[in-house]
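What you see is the complex with one protein chain gone and the rest in place.
== chain A ==
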Amino acid sequence: MMHLRKIFALIFLTVFCLNATAQTIGGRVVNNKGITLEGVSVTLRTSDDRPVAFCNTNEDGTFSIELPQSETAEHLVFSMIGYAKRCIALNNFKPGQDVVLENDAFMLKEVKVKAEKIRRSGDTLTYSVAAFMQKQDRSIADVIAKMPGLSVSPSGQIKYQGKVINKFYIEGADLLGGKYALASENIKANQVKNVQVLEDHQPVKALKKVKFSDQAALNIVLKDDAKNVWQSVVEAGLGASLQGKAQLLRDAQLLEMLFSKSKQSISMYKTNNTGKDIGHETIDYTAAKASLKADNPLIESVTISTPSISDQRYNFNDTHVFATNWLFKTAKDNDLRLQVNGLIDKTNVTGHTRKTYLDAGTTGVSVTEDEALNDKTNEWSAELTYKVNKDNHYFANFAKGYIGFNRSRGEAMLNHAPILQRANRDKKVLSDNFEWIKTLSNNNTLSIKSRFLYNELPSSLLLVNGSTERISQQKIEWDASTGFRHKLLGMYITYNIGAAYKRQKMRLDNFYTSLNATYTQAQVYVMPSLSYISPSLRLNAGLSGELLYRKYGDESKPTFHLEPFVFANYRLTSRWSADMLFSHALSPNAFSSYIEAPVFTNYYSLIQGKAQLNTTTTNMLSNTWKYNDVIRGLFGNLGLSYSRTSNLPLYESVFEDGFYKSRASQHTSHNTSTSISGGIGKSIGWGKASIELNASASNTKYQLLIAKEVVDFTRRDLSTGIAIAYHPWEVFSIEHKSSYNTSARKGNNHTLFNNRQSFLHHWLRLYFLPGKWQMELSNELFQSQDKSISNSFFTDLSVSYRQKRWEATLIYNNVWGTTSLEQTYNANAQQIYLQTRLRPSELLFKLSFSL
């Protein structure tokens, strides 16, 4: 029994000693009136104030806190809202003591919630315009250009993550189709609340789970005061050139817009002779894929090569643009849209060009041209669209008509010999696209698609020997298909069957020959394809079997070929995604390449084809990686692509009788291109700063026939750029852009044609923005790496005073009066040197009213 007591006593002592090593501190917390405080936070902290243990006081104000063995605490901290924090060194704390807290009002250091710059909701990104807009920004395009992940080209085309957008909606409605520059450059930035990016956007609702897109769409969300009201802008500007012969300048516009639930409209008339490009506002940036392609006249436009600077510096224009666009929402998902556009332009083209044709002899042949031309264009187009876009029913019909006249007249010195130039190029196009998709029972789908195009191209050309060539081209093309889709093993399987017909006619009269030629092409195709969609993977794959029959003159040829394609999109994480595309396609050569008779394409160049019904094949593989972190405003993309085109006709060229003649040879060539491109966009928290870096590099291998020998050439192009926008203070803002371009051509055993051309281009715009004033100092430097070519530097100044309803602006362009710019660059078969006359110093005063 005695032994047992000793053993218990020993165990008790051991446990007591062990407990004693984990120190427990206790006490009571009261206020200055002696009332106990509940819920006081008690923390044990190290010498660097890091909490290592904590507890809260009980109802009776007592606490008991245990010090972990692994930590060394230095002091106890008592804190509670409404009381001053109290800190007691552990050495001074007596176990069980009362700690008195004094009353003290607590106020948070307030932090205002900044408007979220970008937010993601599913596959929609919403960019807040207020977060990116700088004081100098006028149009919404100015702000979009500063949003990370988005870019706007000088011609107004918008890209998201390096890919052009496929739709531009205003308040969810597609008013403009691809002619969205009209809206992006005319809707004021301060009228827009948000810009939404709809990633991987399929515009046809009935195809959402079936046909995938790697392109995004943009939706403009307007502020309430910009909706349901007619808005007008009236602007008029007058000025004069300050160098050489004084010329009166004008720049005016009338603009009217309405965005309501049932109707949208943008109409405008713009005119100027200041060099500013306004014609691009009616260019369709998304039409290429949807419609059959109209031919262009074989006779080239009489223009000269242009330098790599803004066309506003060298464009001697006199332009009138008219556009009216109307969209009526006839029902919830039904749209009726009418678009009419007109362009009347008269441009004076003046410049000196020296072209060296690499394939015209072993040492090449140079041609110099000094041209002074007058180029007149008068073109009109009208488009009527009716669309029903429902989840289970899609109907759309796009009817379009275009008529255009181009007249060029002028004088030129060709290799120092005076000649007259005259070219007429007219174009008439009628087209209709129809598509119907209906979801049947069990989610099976039936579709019918039809595309039709009629194209007329009368043209004439005055040749260097004084004779005139006349060409009349005509094309009729039709393509119709029907499809059936059903679901099998979790995938959608689609079977498309279609037929296409094309007939092209040409009447040619020149001093060599007079002929009528007809080309006919008929095609039947079957294309089964599958679509698979899972939360992470979207896959489209198909194989088209095509039976093609072609006839030209006495030649006819039936062929059968298979065209496979695969598209896959994989979402790796919430931030990373990757796309992959492979396609193999066969294309019949162009009709003109079958014509053996000489066809003049400009006043000293002719081309002769070969009456062989050949085809070219193209294999294409591309892989794109995209990254976006909307919270940090960081976007990035990297694209790799490879393409190879085989069986290209190879031309044998020679300078003979004053003409540059290219004749199709027995040889064929192939063209291989590998490229890598990428970009990073980052929005930075301070000063609404944004930075964008982009780079692209390509390596192209091709062949030329030089003195009957097939010569391999390699061309390497590299382009890098940086753009920074920074608005550090209310009264000052800065925008900077720099780009570096280099192009190197290397010929196998033809080192004579090896050449590298590089240039640097910088812009620096400084904005001083006190109150309602805006002063802009814009500098541009064009630096050629060719030491024989001088650098060009430009400065433009403008001062504006802005009120809510009106704005007055004084513009002084080309302050230093730089009058010409030189540049050399590489083309595949040419080396080009050009000297371009620039616009003189000009002063312009503009008044603008918003009604």
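One rule holds in what follows: a contact is a pair of C-beta atoms (placed from the backbone, for glycine too) under 8 Å apart; a residue touches a chain by one contact, two chains touch by 3 or more; residues count from 1.
Methods note: contacts and distances are computed from a predicted model.
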Options "Sulfide/dihydroorotate dehydrogenase-like FAD/NAD-binding protein", "Phospholipase_D-nuclease N-terminal", "GntR family transcriptional regulator" or "GLPGLI family protein": UniProt name of the undisplayed chain: "GLPGLI family protein"
Residue of A:Leu108, A:Ala417 or A:Leu489 in touch with the missing chain, whole complex considered: A:Leu108
Of A:Arg571, A:His584, A:Lys682 or A:Arg716, the one touching the omitted chain in the full complex: A:Arg571
Selected residue (touches chain absent from view) among A:Leu440, A:Ala808 or A:Leu851: A:Leu440
Chain not shown, touching residues in chain A: 39, 41-43, 50-54, 56, 77, 79-81, 85, 107-114, 116, 119-124, 126, 171-172, 193-194, 196, 221, 332, 392-393, 438-443, 534-536, 571-574, 630-631
